[in-house]
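Worksheet: one structure, shown below.
Shown here: the complex without one of its protein chains, the others still in place.
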Amino acid sequence: MIYQGKQKIWSDYQKEIPDDHWYYVRSCIRQNFFPGSERMFLEICRNVLGRDFHETEHHTTCGGIAYHCDTIPQETAMTIVARQFALMTEAGYENYVASCITSFGNYTEILETWHEFPELETRIRELLWKACRKEFRKPKYLAHTSDLIFKYRNEIAEKAVHHLVNKETGEPLRVVEHIGCHYAKMFPSKGIGGAEYPYVLAGMVEAWGGNVIDYPERRHCCGYGFRQYHIKANRGYSVSNTYKKFESMEPYRPDMIITNCPGCPYFLDRWQYVIAETEGKTYGQNGYGIPVFTYEEVAGLVLGYDPWDLGLQLHQVAVEPLLDKIGIPYVPEDKYKGLDRKEIMRPGLPQNLKCY
Amino acid sequence: MNEIVVIIGGGIAGLEAARQLLALGHSPIVIEKSDHLGGHVADWHKLFPDMKPAKDIVDELVSSSKDANIFLHTEISFINRLKDRYNIMLSNGISITSRYILFTTGFRLFDAAKKEEYGYGVYNQVITNQDLEKWFNTSKDSRIDNSAMKAVGFVHCVGSRDEKARNTQCSKVCCITAIKQAIELKEKFPDAEIYCFYMDLRLFGKKFEDFYIKAQRDCGIHFIRGRVSEVSENIDGKVIVKAEDTLAGRPMKVTLDLLVLMSGMVCNPDSTRVAGMMSLPIDSDGFLRSTDNVSRNTVSPKNGIFYAGACTGPKTVPETLAEARSAVLEIHNSIISRR
Amino acid sequence: MSMFGFRISPSSTIDLDKVDRNRFKKLCALEPDASKCMACGSCSATCSASEFSGMSVRKVLLCLQQGREKEAYAMMSSCMLCGKCLMVCPRGINTRHLILSISRIYGKEESI
Partner (left out) sequence: MNNVTHLSGYNNFVLPFMIGMIFVLSCCAIGAVRVILELPASDKKKFFLSLINPKIMAQNVRDWFCDCLFHVKLWKRNKLLGYMHSSIAFGWFMIILLGHIEVFLYTPDRIHKLWYPIFFRYFVAVNDNTMQGSFFFFLMDFFLLIILSGILLALVKRVRSRAFGMRRTTRLSFTDRIGLYSLWLIFPLRLLAEGFTADISGGSFLTMSLNHVLHSFLGSEMNMLPTWWAYSLTLGTFMCILPFSRYMHIPAEILLIPMRNAGILITHSRKGVSRLYVHTCPGCGVCIDACPMGAVKANNKDATVYLNRQLKRGNQRRINEISEKCLLCGKCSAVCQVGVEGDKLRIAQRTQIKYNLSPDYSKIDVNSLINTNNIFVNTANKNVSYTENKKVLYFAGCMTSLTPSIRKSMVSILNKSGVDWRFMDEEGGICCGRPMWMAGRLEQAKQMAEKNTEIIKTSGADMLLLSCPICYRIFKERYSLEGVEVLHHTEYIDRLVSEGRLNLSRSDTRYVYHDPCELGRGCNIYEQPRHVVSAVGELVEAAKNGKESVCCGGSLGSLTLGFDKRKPLTENALANLTAGSPDAIVTACPLCQSTFGRYSDRPVKDIAQIVDENS
């Protein structure tokens, strides 16, 4: 691997990201999958870094899942997006940041389509007006939330309490970065570092002390693939893709996986359990899995937030071995305590995958 | 009868044209940007189909055109048109006035790094056809490990027939070059498995098909119909290549010790730059546009300006030489008809 | 099927690293034409047996080179050795000897 070669490509894919004043939209599914992540993003950006992020409860889904599942036509998806932009315009913002990779891809695709076919944009404006009497300006800058954490990565590193380093050996952790497919595969120029060698997460890992692993199936989909997972008959295909990735990364003995997509951490995490139960195979050390994190969770850990406040107890794969490795303190008894400090229910333990 | 003809480019087309012009009693002036004559062919090791050393051809051309005025390290600063002739200002400060300019500006090899998925410049074991020819000549390339050469792949059409690479044309010579190089590598590493990943095999020239048969039957080279879509590196530093075997209709992968990218021919930006000084038309493929592509392919739409070789599109060595001769004949006839 | 109602589906990828080439090399030694196919498909189009088992000399050769022996055997099961493929092959491949040689070298046990 020639690192300079990658740097050259990264330098070709720079993206202009304004530093402040963003209109923030959430993902449909992330709050359920990893509830701490989006909260931590706003927490870090607003309270730690002091930036202006505006959010409104009136925004809806972007329609991306339905669009990619072929259940709504393109005009419908576009009109939904137009309404989101109208909310941003009403709030007086022109920088739009989405928490979801598919949303980001969806917005990018729609903006590019309008750019190529202005008559379609005109039609969508009409439709939006007819539907809810709203008008909109297109965002001046469009970003994914991981773009912003990437932008703030060095600031975070300066304030870091922990680093992605093995406390015992002093070696950097071996980190697999996994980029959501819709981040840059559709429009490589819209992603930091392009589609082949995306830099967005690699940059964070490097800034926070870790070592990025480049394994053969790096580009491969996590296995979610909406139509694959959503239909039960196709789930074997979904898990097969995940299996392929883990088989490929296994020889590198990764310590952790960092992702920037709503679906990826969920499937990379949960399918490890399915693979362990069906194939009897685990990928972490001593029968554990490889812990999977969102970049916000990693940022939170680095900044010293309590793991249970980050919602890490909702991970299937136990995160404790990694916390121990880095030396992040945590209270094991508090893992399943609710906000009211009362015990919530504990999950049953799997047969093959070791968990806490 | 003696007429000055400015030849832009000291590759094989330029040298052949100079030689023919000298033979006809004219005074060619060859302007070459680099420090050596012979262009791309000078970097090549052996030429298909007879495996003639490229050096022999270049040496022969250089020695037979030595009476021409040759400026190395020299570029065109500007050209302006006088009444019936051109004034050419060179970067070394010399200015030439001539009725005739011959473009033999050639091509540029597609920058394989632009096909990011192939990892040229990122993975150690990925090289180009040009790198391989240089290695044949010098035996020096840190990426080629003589001791561990068990599997080698050739990717055809790198930057050719590829809208994403902004080159829709076929570069014509890559298929046969890949087969030639595959055979040469097999001869050096008889135990290696060699794979050629192709979309079509366009083996149009004399004896090209014989090469193909030789590669299959005598060398056991595997031809896989499918374009490589993705290259990655495994933990041992070898490259994993993914393609679809379109004959089987199934995805395929293979681990290789060396991957050779057959970079195609793209237009030379220098020739576009100089053409721009005289408002010469550029074709949709980016190469210079001839008056027509059938009968007047060496003739530009402007008086006194002629083309030869790969400046108008990908060509083989013999085609380039033939075009150089043909262009000289056009120039000579034009000179005669003026009297 | 496991408790989930689904499981990992087998990969359809042809992994050339895992192909054992020894038998194919033996085949090439016995009938050098084995490596001459240019995949034109004439043999498949004319094959008398193709309607019974999908026989195609081209595909058989491809399968054997990719370690998909079972598929090749299935196709060959109805070959009648009639020689039409021999007649149409533009590369002059001795298809009949090729098929007989495959039948000798491949199969359950290795012989010769």
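Order of writing sets the labels: A, B and C. Residues in every chain begin at 1.
To be clear about the criterion, a contact is a pair of C-beta atoms (placed from the backbone, for glycine too) under 8 Å apart; a residue touches a chain by one contact, two chains touch by 3 or more.
All values derive from a computational prediction rather than experimental measurement.
Taking the full assembly into account, the omitted chain touches C.
Considering the full assembly, C:93 is the residue among C:8, C:37, C:57 or C:93 that touches the omitted chain.
One chain of the complex is left out; on chain C, the residues touching it are 31, 33, 46, 48, 51-53, 73, 76-84, 86-89, 92-94, 96-97, 100, 102-112.
FYI, only the chains that are shown with their structure count from here on.
Chain contact topology: the protein chains form a complete graph, every chain touching every other one. By count of C-beta pairs in contact, A-B exceeds the other of the chain pairs A-C and A-B. Chain B and chain C have Cα centroids lying 39 Å from one another.
Averaged C-alpha coordinates put the centre of chain A at 45 Å from the centre of chain B. If you check the complex, the residues on chain B that touch chain A are 113, 116-117, 119, 121-124, 230, 232-235, 237, 240. Against chain B, the residues of chain A that register as touching in their complex are 1-2, 5-6, 8-9, 194-197, 214-219, 251-252. On chain A, the positions that touch chain C within their shared complex are 232-233, 235-237, 239-240, 243-244, 274-275, 277-279.
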